[in-house]
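Below is one structure, written out as structure tokens; the observations come after it.
Heads up, one of the protein chains got dropped from this complex, but the rest are sitting where they should.
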Amino acid sequence: MLIKMKSMFGLSLLLIGGCSQLHHVHVSDIDQSRGKLTPFTVQVNELGFDAAQTVQIGADVAKSASTSEDLEFIAFILAISNFGPKTGNPVYNDNYAEQVLVEVVKACPSRKITGLTSIREATNIGPVSGEVVRINGYCIN
Amino acid sequence: MKKLFLLFSLVMLSACTSSIHMSQVAIEEERINEFENGQLISIEKSQKNILGFVFDTNYVDKAYDSLLKQCPQGTSMINVEYLTNHGFMSWTDKIRIKALCK
Partner (left out) sequence: MLNKTILFSLLALSLSGCVGLNTVSMTQVPAERENKISTSSSSWNFIGINFSNKFVDVAIDKLKDQCSSGKIEGVYTKHQTTGYLLVFKREVIVSAYCNEV
């Protein structure tokens, strides 16, 4: 009964879908004295996946005790193999935000930019998430 | 034996995740000059951390000193990233700086 309740709860969380998390925000100076401002957004994202949490969910919903134990052991191994501070879910590619600076410059043909806001956020669906780096700014026309 | 093999392959395949904590872009207020991708300087400094036993964050200062050396006249664009590469009972903290020198 407890396992069924946990499965129902887990599934309902999945169905809700698309939960947003805000991790970091930095707002820069905004110069509105040099002309009209046109907003732009540069966004890069990468799939985040918490393998240890996924296997732990499997361990909780497993029907047999031995399968549950094995899965718990695997979850433990995965957790200690991916040790360290995490912001959101871990990703398998740490270069996804490499081109952000170049994209920000490309966004403004006038090459006059102000009001940059750097945001680190995530959209979660269960143990999977979209880890996002978003840069909002304004082109001075 | 089968479990040992499974364990070994699990450890080998799983220890490669990362997490970007923050990525910040700052740009000088004046007009940015044209540039090619190759003109951007890139600095990366890291610190290996085993179970959290580290006693300084000097790698960040080293990255900043390196930036000052490579851009003695200052910068017109800068992107700072702080991320962690996860590992087995340890991790590596990294600072990445991309900048366009004046």
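By written order: A and B. Residues from 1 in each chain.
Here is the rule we go by: a residue touches a chain if its C-beta (ideal position, glycine included) is under 8 Å from a C-beta of that chain, and two chains touch if they have at least 3 such contacts.
Because the structure is predicted, anything quoted here is derived from the model rather than measured.
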item: Which residue of A:L78, A:L101, A:I119 or A:V133 touches the chain not shown here; value: A:I119
item: Subunit A, residues in touch with the chain not shown (by the definition above); value: 16, 18-34, 37, 115, 117, 119, 121, 136
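Simple rule for what comes next: only the chains that are shown with their structure count from here on.
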item: Partner subunit A, residues of subunit B touching it in the complex; value: 7, 10-11, 14-27, 29-35, 37, 40, 49, 51, 77-79, 81, 83-91, 93-94, 98
item: In the complex, subunit A residues that touch subunit B; value: 23-24, 26, 28-29, 31, 51, 74, 77-78, 80-94, 96-97, 100-102, 104-105, 110-114, 116, 118, 120, 131, 133, 135, 137
